[in-house]
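Okay, so here's the structure we're looking at.
Every protein chain but one is kept in place in this view of the complex.
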Amino acid sequence: MPGRAASPGPGAIFLLTDYGLQDEFVGMLHAAIRRLAPLAPVVDLTHGIPPFDVVAGSRALVRCAPHLGPGVLVGVVDPGVGTARRPVALGCPGRPGPGGPTGPTRLVGPDNGLLLGAAEVLGGVVEAVELPRPTRSVTFDGRDVFAPAAARLWAGEPLGALGPPLDPVSLVDLPSPWLASGEGWLEAEVLWVDRFGNLQLAARPEDLADAGLGSAGVVLLEHPGGQQPLVRVGAFEELRQYRAPHGAPALGLLVDANGQLAVVEDRGSAASTLGLAAGQRLRLRGAPGAPPERDPWAQEAR
Amino acid sequence: MPGRAASPGPGAIFLLTDYGLQDEFVGMLHAAIRRLAPLAPVVDLTHGIPPFDVVAGSRALVRCAPHLGPGVLVGVVDPGVGTARRPVALGCPGRPGPGGPTGPTRLVGPDNGLLLGAAEVLGGVVEAVELPRPTRSVTFDGRDVFAPAAARLWAGEPLGALGPPLDPVSLVDLPSPWLASGEGWLEAEVLWVDRFGNLQLAARPEDLADAGLGSAGVVLLEHPGGQQPLVRVGAFEELRQYRAPHGAPALGLLVDANGQLAVVEDRGSAASTLGLAAGQRLRLRGAPGAPPERDPWAQEAR
Partner (left out) sequence: MPGRAASPGPGAIFLLTDYGLQDEFVGMLHAAIRRLAPLAPVVDLTHGIPPFDVVAGSRALVRCAPHLGPGVLVGVVDPGVGTARRPVALGCPGRPGPGGPTGPTRLVGPDNGLLLGAAEVLGGVVEAVELPRPTRSVTFDGRDVFAPAAARLWAGEPLGALGPPLDPVSLVDLPSPWLASGEGWLEAEVLWVDRFGNLQLAARPEDLADAGLGSAGVVLLEHPGGQQPLVRVGAFEELRQYRAPHGAPALGLLVDANGQLAVVEDRGSAASTLGLAAGQRLRLRGAPGAPPERDPWAQEAR
């Protein structure tokens, strides 16, 4: 067993890229894997990361990591392909579980910060190597470097067989998402806007509690375009019983499937309604005149 | 063998959702299945159902059901996730075949009508259970409830092991698509607009025959935007020999791959040309002055 990183054992190869599906890029990854590891199960996490958006890719990997079984996690969002940025493979112990560590124990991708958040979820980087660069083509490391490396790791080759070791401390990292709070207020970056228009925030319920807003039934959202009350709900459809003045959809705040706070709408896109996008900073604060125990529009809607 | 529903035996897990592919939702389903049933073949039917569109999802499942081998069919279009709507698993005998029943014999998804049309194709619901709801997260039952249930059913667990039984009669159903006809006319809802712009109608060739239009070489389509002659064709490219006045594309009526009538264009989108969408009602009637045996524009185009 190389270093302290656990053996991958049986498992899958998990892929996340910004390649999209309109071209054959993803097919080329699968074909490259299959040539070296014909029996490897391959799971496409998503290939819909916006082009070149390393931060969005990193956050998606962080969301995925706790839900994956053993195997090799490949991330490719790589605007610097072909330059001095290093192709790397990382070893992690896996995330703690009742029956011992689990989850992927090998990560493969560019050294541009994409992988480190997920590696943290998986116990941190305990071993790292630099993958040799291709000599012929330099623009498709997914096909030429990362997929073959993942196939070899899945098949049981030790990390150290793939390239010279590098100091994990030297790996490029990304800034943390914005989160700040005080008495009665909380500021958080929008981490993600999903297909349904839900706005995932860089804050969790405990952050809201720390700001003294944990028991508020309604909070006020301040955003670049104005202010908006948010009803605390447990499910999207609970918002059906509320109706904002002038027929505008009621918006809610719930704890999403990743345990993060999210601004949501029932059968609609909160992102479109508010005109907001990933990366923007929002502020939540207490709603004056709307004590926690009272739902502001419930009366008229029921 | 639980009840009268056949055993799933070897087969696949078939997935249909409105999750899209831009996020990692579908990847999470695959990862959840793989943790419990690492060897299960998984077939993605489509994840492109419009968000929240239970009716569109239901119709896609009906189209798919006759063409699937044995296994477990999972449908997730679920705007009510987290509310009182029940997560369910259903048992069906499979559809009749020359060598005995075939097709999926287990269906998994929300009790909102999504599954019942496909269940009907597969012989009807002969057994049903309510799946326990997750305690921690309530917004991603696909990952937390439906995928694990499908994996367990695929692995051979009996339906009754997954939850308490429920009366199939209590399952939520959807209204049937609109179809009406009389002497010389037929009204039908647009069931589906596909990627190519073909408009699938809630009518089959026998419905056209019942209306006395079975032998018409041309029928007249009445739609909200006007009238349009449709040439009966057997293949898209047959329309090349016709040309509407002023160079407008000729439109046709054919029997599509699901046995439904469809309004089509050759290498073009009938939906765009006519400005029509799923859910609209169209009327077909005899074309005056265009006897069945005469193709109205064939003369000038040849």
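Residue numbering begins at 1 within each chain, and the chains themselves are lettered A and B in the order written.
Criterion: contacts are C-beta pairs under 8 Å (C-beta built on N, C-alpha and C of every residue); 3 or more make two chains touch, one makes a residue touch a chain.
Please read these numbers as outputs of a predicted model, since none were measured by experiment.
Colleague: Touching the absent chain in the whole complex: find that residue among A:His30, A:Arg195 or A:Arg267.
Modeller: A:His30
Colleague: If the missing chain were put back, which residues of subunit B would it touch?
Modeller: On the subunit B side, contact with the omitted chain comes from 10, 12, 14, 16, 21, 41, 43-48, 60, 63-64, 67-69, 192, 194-196, 234-238, 254-257, 259, 266-267.
Colleague: Spell out, residue by residue, where the missing chain touches subunit A.
Modeller: Interface residues of subunit A facing the absent chain: 19-28, 30-32, 34-35, 38, 51-52, 79-83, 137-140, 143-144.
We take it that only the chains that are shown with their structure count from here on.
Colleague: What whole-number Å value describes the gap between the mean CA coordinates of subunit A and subunit B?
Modeller: From the centre of subunit A to the centre of subunit B is 33 Å.
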